[in-house]
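Please read through the structure below; I'll follow up with questions.
One protein chain omitted, others in place.
Chain IDs A and B follow the sequence of writing; residue 1 opens each chain.
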Amino acid sequence: MNAEVCDQCGKCPSACPVTARIEGFNPRQIIAKVDLGREDDFMDSGVIWTCTSCLKCRERCPEEINPYDVILELRREAIAEGRQHPASYDEAEKAVTETGVVSQPQPARTRSRDRRDRAALGLPPAQKPKDQTKFTQAIKELKEEKA
Amino acid sequence: MRVAFFPGCTAQADQIGYEASVRAVMPRLGVELAEMEGAACCGYPPYSSVSEAAWFYSSARDMAIAEAMGLPLFTLCNGCHLSFTETKHALEKDAALKAKINAKLASEGLHYEGKAELLHVFELLHDGVGKERIAAAVTKPLTGFKFGAHPGCHSIRPSKLGRPDDSENPRKLDDLINWTGAQAVEYPGKIDCCGSSLASASGKTVMEIAGEKLKTIKGLALDGLVTTCPFCFKVYDNRQRAIATTIGDRTLEVPVFYYTQLLGLAMGLRQEQLGIELNQSPVDPVLARIGGA
Partner (left out) sequence: MKPVLVIGGGIAGIQASLDLADRGTKVHLVERTPSIGGVMAQLDKTFPTMDCSICILAPKMIECFRHPNITIHTQSEVVGLEGGVGDFKVKVLEHPRSVDAKKCTGCGLCSEKCPVKRPSDFQAGLGQRKAIYLAFPQAVPLIATIDRDACLWFTKGVCKTCEKVCPAKAVDYEQKENVVELNVSSVIAATGFEQYNPKGIGEYGYGRYKNVLTALEFERLVCASGPTGGVLNRPSDGKVSHNIAFIQCVGSRTQTTGYPYCSASCCMYATKEAVLIKEHEPSSHVTIFYMDLRTFGKGFQGFVDRAQNHWGVKYVRGRPGEIREDPTMKDLTILYENTDVGKVEKMTVDLVVLCTAAMPHRDNRKLGGVLGVKLDEFGFFEDKDMLTAPIETSKPGVYVCGSCHGPRDIPESVAEASATAAKAAEDAARAEVKQ
């Protein structure tokens, strides 16, 4: 994170869909705080979880700081430090680690309130790891290893 | 041509209509979809905010399977395609990380070299299959229809990693829509986000963000919005009623299609073959006008 290079130019919040709508979220300000070593100001507030990963800031930052990458880095720190974060991240993570996919195939609803599952649509069974245990183990080991 | 087909978690589990439309349309355009045995999540949604190594492992794993098959890795999801692209770049630059991941992949009998070509659905259709072939396959041109293209963030950004289309002026999905006989109409905010990644943190804001685009499409009196990403579609289509309530516009009625569904209709296929019965947005008037659906 080369936050110290930031000129505070204001390009990143300009077209950010979240800054315009959620009070307290502003990638420029987040970078400023990171540069000043004041991440604690917002790490517990849930603000870093409200980025929608649209990547406009990453595309346009003139100094290639890429606020989105900084936010991802802060999220990883937050989880590692056991800070508050949306439960769905834990759920998704657990599901993929243990089953290889975010969710199991569900029958989907038609407009006429009917249901269709994969078989009804002529689709083959969903892809998943051949040996789930090995996949789970590999992921767990990688998560545990420090970068 | 033959490709390793990676539908990704969301299409497989939830957006099965999209997967059905891709499976119906591709073989008719000369693209054979080979099944990837043992493929799993690309890793982006569960791991990118948790552990980079776990994320890259998941993506490298799928690329390794495609490599072993000797085929390009074809995906219908914007997010998966970006995940694979990011992983490829990261592992190219960091030999130590690549070695670490390969060490773990070995336990699953896999090896990653980064050789598999990555193909995004509209890239494959636009640049691989091409205009002539698509035009030849269209038997019921969608003349008179006007659609707005929604390429979706992850198919166009960040440009420095190389994306299927231009980040500020993407044209490929527009071209593809035009090649069905319909007309793709330019609109402000075409490159805006659907907001879906925000769902876990603030569902209401997702509705507001997505509502902006639907309002624009409605305001221009277009026949619908066309996308290639299961996340985007889920928001604009499956959640359209919730969006309408949130933004206080009960008359919001915007048909939303996956591009392959639209193409399938233009190729004379029926809505059941393309999973369109599962579209929740008001697509029936469009289907009626096309006729015989």
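The rule is short, and it goes like this: a contact is a pair of C-beta atoms (placed from the backbone, for glycine too) under 8 Å apart; a residue touches a chain by one contact, two chains touch by 3 or more.
Note that the structure is predicted; figures quoted are calculated from it, not measured.
S.K.: Which of B:G128, B:G189, B:G268 or B:P282 sits in contact with the chain that's absent?
M.R.: Within the whole complex, the residue contacting the unshown chain is B:G189.
S.K.: Which of A:C12, A:V34, A:C51 or A:L121 sits in contact with the chain that's absent?
M.R.: A:C12
S.K.: Which residue numbers on chain B touch the omitted chain?
M.R.: Chain B touches the chain not shown through residues 160, 166-169, 186-189, 220.
S.K.: Hey, which chain A residues sit against the chain that's not shown?
M.R.: 7-16, 19-20, 26, 28-29, 56-57, 59-64
In the analysis below, only the chains that are shown with their structure count from here on.
S.K.: In their shared complex, at which residues does chain A touch chain B?
M.R.: Contact set of chain A toward chain B: 17-18, 21-22, 46, 49-56, 58-59, 66, 72, 75-76, 79, 86-89, 92-93, 95-97, 100-106, 108-112, 114, 116-118, 121-124, 126-131, 134-135, 137-139, 141-143, 145, 147.
S.K.: So in the complex, which bits of chain B are touching chain A?
M.R.: 6-7, 9-10, 12-17, 19-20, 23, 35-41, 43, 45-54, 57-58, 61, 100-101, 104-105, 107-108, 153-154, 157-159, 167, 191-193, 195-202, 205-206, 208-209, 275, 277-280, 283-284
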